[in-house]
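Note that one protein chain of the assembly has been removed; the remaining protein chains are unaltered in position.
When the chains are written out, they are named A, B and C in that same order, and each has its own residue count from 1.
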Amino acid sequence: MADTKRRTGKQPGDKPEELRSFYEGMSLVRAFELRANEMYARAKIGGYCHLNLGEEATVVGLTAALEGRDYLYTTYRDHGYAIMRGMEPSAVMAELFGKATGVVGGWGGSMHMFDLDKRMLGGYGIVGGQIPPATGAALAIRYRSEPGPDSEAVMCLLGDGTTNIGAFHESLNLAGLWGLPIVYVIVNNRLGMGTTVEGASAEPDLYKRGCAYRIEGDRVDGDDPVAVRDAASAALTRARQERKPGLLELMSYRLKGHSVVDPARYRSKEDTDEAKSNDPVPAFRARLITDGVLTEADADAIDEQADTTVTEAVAFAEDSPDPEVDRLFDGVYASQVANVPSRLPGQPAVVS
Amino acid sequence: MADTKRRTGKQPGDKPEELRSFYEGMSLVRAFELRANEMYARAKIGGYCHLNLGEEATVVGLTAALEGRDYLYTTYRDHGYAIMRGMEPSAVMAELFGKATGVVGGWGGSMHMFDLDKRMLGGYGIVGGQIPPATGAALAIRYRSEPGPDSEAVMCLLGDGTTNIGAFHESLNLAGLWGLPIVYVIVNNRLGMGTTVEGASAEPDLYKRGCAYRIEGDRVDGDDPVAVRDAASAALTRARQERKPGLLELMSYRLKGHSVVDPARYRSKEDTDEAKSNDPVPAFRARLITDGVLTEADADAIDEQADTTVTEAVAFAEDSPDPEVDRLFDGVYASQVANVPSRLPGQPAVVS
Amino acid sequence: MSEELRVITYRQALNETLRAELEHDENVFLIGEEIGIFEGSYKITAGLLEDFGPKRVVDTPISEEGFVGAAIGAAMLGLRPVVEIMTLNFSLVAIDQIVNHAAKMHAMFGQQVKVPMVIRFPGGGGQQLAATHSQNLEVWYAHIPGLKVLAPSTPAEAKSMLTAAIRDDDPVIFLENLALYNVKGEVPDGEQVAEIGRAAVIKPGSDLTVVSYSRGMVTALKVAEEFEQKGVSVEVVDLRSLRPLDRETICESVRKTSRAVVFEDDMLSYGIGAEVSATIGEGAFDWLDAPVRRVAASEVPLPYAKPLELAAMPDAVDLTRVVQETLDATRFTN
Partner (left out) sequence: MSEELRVITYRQALNETLRAELEHDENVFLIGEEIGIFEGSYKITAGLLEDFGPKRVVDTPISEEGFVGAAIGAAMLGLRPVVEIMTLNFSLVAIDQIVNHAAKMHAMFGQQVKVPMVIRFPGGGGQQLAATHSQNLEVWYAHIPGLKVLAPSTPAEAKSMLTAAIRDDDPVIFLENLALYNVKGEVPDGEQVAEIGRAAVIKPGSDLTVVSYSRGMVTALKVAEEFEQKGVSVEVVDLRSLRPLDRETICESVRKTSRAVVFEDDMLSYGIGAEVSATIGEGAFDWLDAPVRRVAASEVPLPYAKPLELAAMPDAVDLTRVVQETLDATRFTN
């Protein structure tokens, strides 16, 4: 990654409490995902379950760059974003457990975290499916408000493999054409399931793909939360003030399989070893200790706190009630109209 | 068009008989399209009808670059390509008339000219719809044969407005990734219906859009059949020998409305006047006369011949029989199987 | 013509309604290909760009998936986009956004977000546009929970149902038909808001029920009138709302007439008529004197040539024959 923005050591501008909070976030996401993995193994969680393991710095850096008024659209790999966007870890875990207290009442599960108040406008399971709606959210911002430092903006996440689907192309063209306040963030974890970036994209330097829409691209070290936060803030500012869409590529690394059920046998040992050696959580921990931002004891305390939070989240999820079957038809439509079919299987379609 | 390859005057390499044949082709396409326009007005032709008026040099230059073994995929604006690819003008006109003697037996009409022997693999009415199949044809060539001067190649046409649809992106990425023998040709007639290139594409220099796939792009004066032929030949050679996909943008100009029923009121007088003054047919005619390739008399003779050919085509179409209704169900499937529904409207679905 | 009732075309009814809703609510905006400068490929949006400007009437590139999805996102933030897709056939490239996104969001995201949007497009064959440009796939959309699917058959319905669709908080598929745009009819002045989810008995009758919708209604009413002359009383039911489907109104009619024929422009297998027939079979079984017959298009990619296209599409002659066969099957005499 010759052209990747790497940072090492504490920089003048970094505030210790900020760096500390970054580590708290990374530690919490790591603890949450490891526990989710465990709970899946114990069949407390069903369906697909994609983790942010290895992407904690990216998660923390990106969410730190967002203002409360901004909107976030993510992929199905969304637990960490949900938590760092301010959703309760307990409500996120309860969603994974499919409980009524989950962030979407047990209707969405792992891939579909959503919170209107936190302006986390959803995790999306269809590859590329989030990109057009995110672009439309930016259109709505432009429709309703003027550019400026206080403008709202949209951040839309996508994976490296997702740059090859039509929705990516159509959306970036619209954003460039209309000058929309949106930042597209490619989380390049080097794999789309088992496929490498070189195996899927004719232009593997993904940040360069903005060229087809005159959208500036930037590549950043996704293992450095500060670099991620700085790059995202800069792009969001351009979006707010100049209505210039941006494209960020964050170089990251998927620590485990595509989802919890994927043993990732297709990965070479070197590959996995490199991933491990690149693990951003211990790396950032060590860095803060070297830089004197944290002592070993501080770091341990933070990790313990994260562990406690997650344990409480699991307890909350465990104790929460299931969604009520007799409310099955409540959410199909927002405006109630005549003759909406609300029958359980086997009930007559017509009662004569 | 600063960076457009323009040519003026006869160049050393140009063979007179070739230049003459180019004018014959342009004159024929012009005559055919004007007559099609007239026949539509007289209700001999139905449905949509998109003409190549103003694109004659592009049609002739591109088809001249193709070898008999190559495959051509076009848009719905396909009459000229069908004729220059070797289909009988009479059979093309008969198709427009919806006759049994039409190139596809009256099943496709204006937008769907097709001839397997001539390797004209169809006009397509869904914007962008031809791009993935054309890419797949190139995949089949790579599957079956080695690169080299005798290799087959594919040419896929598309309009300027079509560069904004997902199929364009997905297809060029596949072609770049897999190294397919295909040349994508953007016929930039400056409009997609009523929308300008600048109004639709965030990167209006369309030949540059190959950047997202590491595909070389080239922009050429579409009013010069020789320049078009040369650029297309070069790109086809790269495709055959190096399995490098290419992207050509041909700067052209739509002389009339989007289709015969479009009065194009949205175009300014200047715009239309410029179009007329850019008319490639009289321009090329004059050029050949100036260069001493043709005399006025030669040119008149060519125009008369074209007119005669088209008149015969209309007569043939007029005299041809309608397709037979009792063969309505013959073509739905290639492999006949049990229980294929072959009922006329109102006939029972089940005979008990 | 009275002051309250004007005779206008289906096209004009749509155009006036779009104008009225743009005036009524500043969150309403129109988006689609060629709806501005070009005034719509079928001129439904004529004059609106000029009067409301490019913010309210948004011309898009040829990117159906992109702009339909963008409309979804705008709706999530509270705007009320009215999308035009040139014809139903082109909605296929945007269908993932419509079915996997717009239709699912309200339920899947725990009812936190609404997606108030309308997607308008004409369907139908008969214009010699050949196989890829002549389809009626509304049954696909009618199958999807989370969507509402409306299919007005007259200018008056076009007005009241489009108003209702735009004011509804869910994604609504609004089915028009190329052959209806120039059809004229009486339209009441002032605000008209239809009730979504209701079929209507357009012509009462006692001997046989013809069920249809959209363009099919024109033929259905014509044939019904002809039978009236022959002393056969045909009741005509206009589905109007394909989803939700008003099963009660359909069955009530057949419980009265005991004979039913479904007429649709679409192909027979797995079409709208299949659901209507199954519904009658379930809800009016004991009243039914003869099999429910379906008059629908031949199952072929629609050909370009006029004679073939005419042969493949259902018309008044086909409907008349099947109604008569159904009467004969029950030895009907008057």
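We take it that contacts are C-beta pairs under 8 Å (C-beta built on N, C-alpha and C of every residue); 3 or more make two chains touch, one makes a residue touch a chain.
Since the model is a prediction, treat every value here as computed from it, not as a measurement.
Considering the full assembly, with which of the depicted chains is the omitted chain in contact?
A, B, C
Using the touch definition from the top, which of A:25, A:125 or A:246 touches the missing chain?
A:125
Consider the whole complex, including the chain that is not shown, and state which of A:165, A:251 or A:275 touches that chain.
Going through A:165, A:251 or A:275 one by one, A:165 is the residue touching the chain not shown.
One chain isn't shown here. Among C:61, C:123, C:146 or C:205, which residue touches it?
Counting the whole complex, the residue in contact with the absent chain is C:146.
Among the options B:48, B:114 or B:184, which residue touches the chain absent from this view?
Final answer for the missing-chain contact: B:114.
Would you mind spotting which of B:131, B:215, B:235 or B:288 touches the chain that isn't drawn?
Going through B:131, B:215, B:235 or B:288 one by one, B:131 is the residue touching the chain not shown.
Could you list which residues of chain C touch the chain missing from the display?
With respect to the unshown chain, the touching residues of chain C are 65, 89, 92-93, 95-96, 99-101, 103-104, 107-108, 130-132, 137, 139-140, 142-143, 145-146, 243, 245, 267, 269-275, 277-278, 280-283, 285, 288, 290-294, 299-301, 303.
Touching the hidden chain in the full complex, which residues of chain B are there? Just list them.
So the residues of chain B touching the unseen chain are 71, 102-105, 107-108, 112, 114-116, 121-122, 124, 126, 129, 131-141, 143-144, 166-167, 170-171, 173-174, 177, 330-335, 337-341, 348-352.
Give me the chain A residues in contact with the hidden chain, please.
Residues 46-48, 98-99, 102, 106-109, 111-112, 125-129, 161-162, 164-167, 192-195, 199-201, 266, 322-323, 325, 328-329, 331-332, 341-346, 348-349 of chain A touch the chain that is not shown.
What we mean here is this: only the chains that are shown with their structure count from here on.
Report the inter-centroid distance (CA atoms only) between chain A and chain B in whole Å.
45
Just how far, in Å, is the C-alpha centre of chain C from the one of chain A?
For chain A versus chain C, the centre distance works out to 40 Å.
Could you put a whole-Å number on the gap between the CA centroids of chain B and chain C?
Inter-chain centre distance comes to 36 Å.
Got the chain C residues that touch at least 2 other chains?
61, 63, 65-66
What are the residues of chain B that contact at least two other chains?
Where chain B meets two or more other chains at a single residue, that happens at 164-167, 199-201.
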